[in-house]
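Selected chains only, in their assembly positions.
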Amino acid sequence: MIRVAIQGATGYTALELLRILLRHPEVRVAALTSRTETGHVSEVHPSLTGRLDLKLENLSAEQLAERADVCFCCLPHVASMESIPKLLSAGLKVIDLSADYRLNDPAVYEQWYGHVHTDPTRLGSTPYGLPELFAARIPGQSLIANPGCYTSTAILALAPLLAGGYVEPTGIIIDAKSGVSGAGRAPKVNFLYSECNESISAYSVGNHRHTPEIEQVLSQASGQKVDVIFTPHLTPMDRGILATIYATPTGTATQAELLAAMRTYYAGKPFVRIVEHLPKTKDVSGTNYFDATVRVVRGKVLVLAVLDNLIKGAAGVAVQNFNLLCGFEETAGLLV
Amino acid sequence: MIRVAIQGATGYTALELLRILLRHPEVRVAALTSRTETGHVSEVHPSLTGRLDLKLENLSAEQLAERADVCFCCLPHVASMESIPKLLSAGLKVIDLSADYRLNDPAVYEQWYGHVHTDPTRLGSTPYGLPELFAARIPGQSLIANPGCYTSTAILALAPLLAGGYVEPTGIIIDAKSGVSGAGRAPKVNFLYSECNESISAYSVGNHRHTPEIEQVLSQASGQKVDVIFTPHLTPMDRGILATIYATPTGTATQAELLAAMRTYYAGKPFVRIVEHLPKTKDVSGTNYFDATVRVVRGKVLVLAVLDNLIKGAAGVAVQNFNLLCGFEETAGLLV
């Protein structure tokens, strides 16, 4: 039984993580922290009433290390890189769900996040926790950088085609649509029900922070410099991401050949489903699956890909990483 | 042409009011105030781009009075009663959309709103602006108290049956369901998209502030002391209120007789539609209509009533009051 803590347990990702961990056969949830809330976890997350008898506490790294073996860090960026060196020093293994350890280059971090990275030596050496591509690097680590939600969607959709040389690495367009839970639980006017409901819009056009992460990992996965135009959209639904991706083929591979290439690339991967039909976000809602298909249209290759932003895009893949880290079945707690 | 100002122009009700006033044939929108925002109105309300060339300004009562003849006050309660005496002194006619001048008794106000009323002498003498019941009192006034959204729904549904003696004045149950726009535009966690979407719940059970307002006006309209149990619910939709009302019949009037009584009571009222079918909030969405029907079920009289909380429940009825105040057609600007 592994004892697990969650640092920053009040948000939507932490709630989803708790739901998964509570059904995980090898986990005991041992501590929950919050910088602002105290009281029983079910006061903040009423859906957990009767499931978990823990309070939210403001715990030091040492206190966390006394109670837990592994800590999932659900703090926002910057707060995360302030906390994680302490957690690691205290002896915890850490899975970080923020963006702080995903980029390799501190200068790129500073450019996109507007903060000097305060733990730069760990950038580059921290494994990027996308198990479908990098499972081998995860066992034995003390810190894993859990990927972003848009990022995972785009990378999983494109990695097979780029690695196989089927599409050009430049000029890729990623038009992505996300449910509102991706915006988190902080009270902001833009994310009020009456603002988001019955409306769709693009945001952060040309400057969303997942852009360098997508490019870095796809470049790494394909051995070529990849560049993308990434356009996120706020969609009136709780959860789910759909990425509609447009790439330029390098040759004359047919749709069937591209589908076959994707299937081969992901052979044996339990959470990837390459399908014939056009996927809907609802097909993967509440699951750790990534569904995708390919179409060839008028000289372009289109990939249509969906995942649940809170699960495969955050809490689910975090547990997948945890399973690999701890030597459990990759699917433990995740097939529901 | 009447020159109109809106005090507190950043919220949803003010936006709806602007939409109506911009199509009103006798109105020129002359000034908009905000305590927090500056800049062009279309920065806060992009849907008004190209419709209205005005800035949000922090204007004194005197400045408003120089530019406008009538002021719609869309401030929150308390702020409203601080402002309105000044507006009146400056010579403006005022339609107040807050709760500050709706109750007759300052002690009741203090009990339900938790603030001492600072302008108590105007309570009781300020007409309650529900034109279907009190149209005659509105012309010639300088201040009108615009009704609450739940309140109008409940009062319009029950007034004919209470005034006609068809139902008992006590033990009335009002189970009301409102869209989220009723909660306003302040950034609060409870009204985030991800909290409200895919969820319905009751709130303020037994203590919602519209309760004394409903009872006061229904008592006045029927000449008997009315008491109600009022249960509001937050419903995952932008706008609309449905009230499902349960009352005890005094006699043996049939459903058809009750419908006829309601039709007679509202004869000639342009915004009331007594219908045979069960009304949906969508039937009145974007309009100033109030739709209602009656059912007799197992010894109870049920009234099912709908209106658009932002229009007939707020901005639309405010313009109806404005029309009566200024001697225009009651429907001017309101039939779309």
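Read from first to last, the chains carry the letters A and B; within each, the first residue is number 1.
One rule holds in what follows: contacts are C-beta pairs under 8 Å (C-beta built on N, C-alpha and C of every residue); 3 or more make two chains touch, one makes a residue touch a chain.
Only a predicted model underlies this, so the values are computations on that prediction, with no experimental measurement involved.
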Assuming the 2 chains shown are copies of one sequence, what number of copies does the full assembly in this structure comprise? 4
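Here is the rule we go by: only the chains that are shown with their structure count from here on.
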Rounded to the nearest Å, the gap between Cα centres of subunit A and subunit B is 45
For a test of understanding, state which residues of subunit A touch subunit B in their complex under the given definition. 12, 180-181, 183, 185, 187-189, 191-198, 236-238
